[in-house]
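Inspection log for the structure reproduced underneath, given as structure tokens.
Every protein chain except one is present and positioned as in the full complex.
Labels A and B are assigned to the chains in the order they are written; within every chain, residues are numbered from 1.
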Amino acid sequence: MRIVRRTRPIRYKALVTALLAVGFALAAGALVFAGQGVNPLEAYAVMVSGALGSLNGLAEVAVKAVPLTLTGLSVAVAATMLLWNIGAEGQFVWGAIGAGWAALYLSPFLPTALVIPACLLCGALAGALWAMIPAALRVRYGVSEILTTLLLNYVAIIFMEHLYFGPWRDPMAFGFPGTPTFPEASWLPRLGKTRLHLGALVAVLAAAGLHLLLARTKWGYRIRVTGRSAQAARYAGMNTSRQTYAVMATAGALAGLAGMGEVCGIHYLIREGINPGYGYDGIIVACLAGLRPALVPVYGVVLGTFLIGADRLQSAMQLPSSIGLVLEGALLLGLLAAEAVTRFRIASGKGDDNV
Amino acid sequence: MFEDIIFIATIAIKSSIAVLFAAVGEVFAERSGVLNLGVEGMMLTGAMVGAAAGIAWGDPWLAAGCGMLAGAALAAVHAFFAINLKADQTLSGLAIAIFGAGLAGFLGRAIIGERGVRFGLEALPVLSDIPVLGGIFFKQNALAYVAYILVPLTAWVLFRTRLGLKIRAVGEDAPAADAMGVNVTLVRWGCVLFGGLLAGLGGCYLSLAYTPGWKDGMTMGQGWIAIAMVIFSGWRPGRAALGALLFGALAALQWNFEANGSELIPAWILKMLPYVLTIVVLVLVKRFGTSGRGNAPSALGIPFHRM
Partner (left out) sequence: MSENAPLLSCRGVTKRFGEVVANRDITFEVRSGQVQALLGENGAGKSTLMSVIAGRFRPDAGEIHVRGELVQFSRPADAMRMGIGMVYQRFMLVERLTVAENIRLSAHSCGIGSREADRRMAELSERYGLGVDPSRTVGSLSMGERQRAEILKLLVQNANILIFDEPTAVLSQPEAEGLFKIFDRLRQNGCGVVFITHKLEEVMAAADHISILRRGRIIASVAPGEIESKRELARLMVGREFVLAVDKPELNPGETVLELKHFAGSGASGRTGFEGVNLSVRRGEILAVIGVAGNGQSALAAAVTGNTDAGLAESGSVTFGDETVSAPDWKGHHGIAHVPEDRHNTGSVHDMTLAENYALTRLDAAGDGPWFDLSRIAKKTQKAIENYSIRATGAEDMAGSLSGGNLQKLILARELARKPELFVAEQPTQGLDIASTEEIWAALIRQRKHSGILLFSGDLKEVLTLADRIAVMFRGRILEVLDALDADAVARIGLLMAGGETAEGDSQCA
């Protein structure tokens, strides 16, 4: 028996891959739970019932899915052109900052109806501009965007902390430092008594829009070609530099919108903890979705379920919610394993190639 | 004033060791052609395991060993994905970084705040009496001395031994090395594991010598800085140590300003500087580096198939 490359891909490859990935993650999680003396089945039961067992739970999953979808789209669109946007976290933060600026300092000058659009615009713009820095470094100097986007995340977070500890700090608040609460005009409307806000609509529209953009426009076609073969793209006369800027700006805007959604839809202010790592989660969502915008919301919901479940674990069984991170990492690894598994098959008999 | 400078220099050395270990390890991994982005996760897990082992058994060296093994264990996962499964090395490394960070945070909650063992300051006899330099270099903890030996040793191995020749060949042109009888898979595994061991050691340094103790996320991006330093170093251990020193100097300056309550540079800008400077360094390397493609091993990131 030997392991041999497949010549034709499996059917339903994407689905099989995702299922295998989830399975792997669950298995890894079970190991961790068992190692902590916790019954894995019990733990998973708590997670599932907490996330999906009630209307409130479902709404919370949807709430989580909003930033996950947007950052997932952010990473996906960049990755379509083989650009690794590890900086979605920083762009998210800047989206929050931009929206916060619009809410706190611009809104007094605007009619009420324009405040939310202003926040949306500023959030997206801030994220886009932040993403243009690594884009420029890549185009002009050939510096890999992996490290630059990542390092800039730390910079963004430090700056945000400086803002809500310093110049933007609410003098009236005692306890944890943060900005003043945003004016109501900037609050994204919610669905009923749940925390599900308008950002969900933005996320869905963004996914649909990105799908159309990539599949049905010439611009999208060019991005896809460049991602598969930069050489062929250059041969065909495509302006890969301009494309890099456009794609990173789009990615930054999407992540920025995620940040805006969180501060204008959930927290109504900026303080520590508004960025629990959605930027990094977006990488996992994008990979699970196979970089397809139409599937990103689906896996946003899947990951949202994982995370809400992990939250419930924290309260119900006193397990730290960083189990969520463990599961995510395991998900990504599971994805890679699944990718590999679907690329190879077991061949029987001797005399096949060496691999 | 002069004493201040010596003191800052001492702290600079002290602050550079973690990045140094991680960077030297990564030099080997990348020289063999495997990109390992999981360093941050390996450092964190190493730090946590090291701290926990120290609390459990009280021996700093044993604890460091455990931390190194933890780093190597994570590295083994990455090696399996990248080398055997030929998966995308960027993704695999990122997955380890995320997973390692989460695992460390998850398992480490039990020991947050506990003071375990530490590598105390050990002034070396004779050497520490050298004026100026003696105080800076030879009044450090034991792991720092390990680092001093490690740098020239690894440089010698890489450039002057058969093993180093094999590693460099594999990283430049794996099919050619394979045709020449080198076991590419074994060499790459070895280098990635070595990188993991050192990343774990770097993490241990933080939890057993620098801070000490365990705090969630205590590496604060030093793993990523180490990776950037590898690029800056042109994949040479000696220069990687220099890059680590650069980071250490910045950290020392930061500390100095904070300690003196000086408002010369606002605290938040100081905090940003290591990351911004690393980016600047990366740009400069590209701008003024020797050849267009840089000195990166030619096969870096490309999985090896024998067809």
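We adopt the following convention: a residue touches a chain if its C-beta (ideal position, glycine included) is under 8 Å from a C-beta of that chain, and two chains touch if they have at least 3 such contacts.
Please read these numbers as outputs of a predicted model, since none were measured by experiment.
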item	value
Among A:G29, A:G220 or A:G304, the residue in touch with the chain that has been omitted	A:G220
Contact with the hidden chain (one of B:R168, B:K215 or B:R236)	B:R168
Hidden partner chain, touching residue among A:P171, A:G237 or A:G273	A:G237
Contact footprint on subunit A, counting only the chain that is left out	7, 215-221, 224-225, 228-229, 231-232, 234-237, 350-354
Residue numbers in subunit B that touch the chain omitted from display	162, 165-166, 168-169, 172-173, 175-182, 292, 298, 306-307
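In the analysis below, only the chains that are shown with their structure count from here on.
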item	value
Rounded Å distance between subunit A and subunit B, as computed from the means of their C-alpha atoms	28
For the subunit B and subunit A complex, residues of the former touching the latter	37, 41, 77, 81, 85-88, 90-92, 94-103, 105-107, 109, 216, 220-221, 224-225, 227-228, 231, 266, 268, 271-272, 275-276, 278-279, 282-283, 286-287, 305-307
Contact set on subunit A toward subunit B in their complex	32, 36, 84, 86, 137, 141-144, 146-148, 150-152, 154-155, 158-159, 161-162, 166, 280, 283-284, 287, 320, 322-330, 332-333, 335-337, 339-340, 353-355
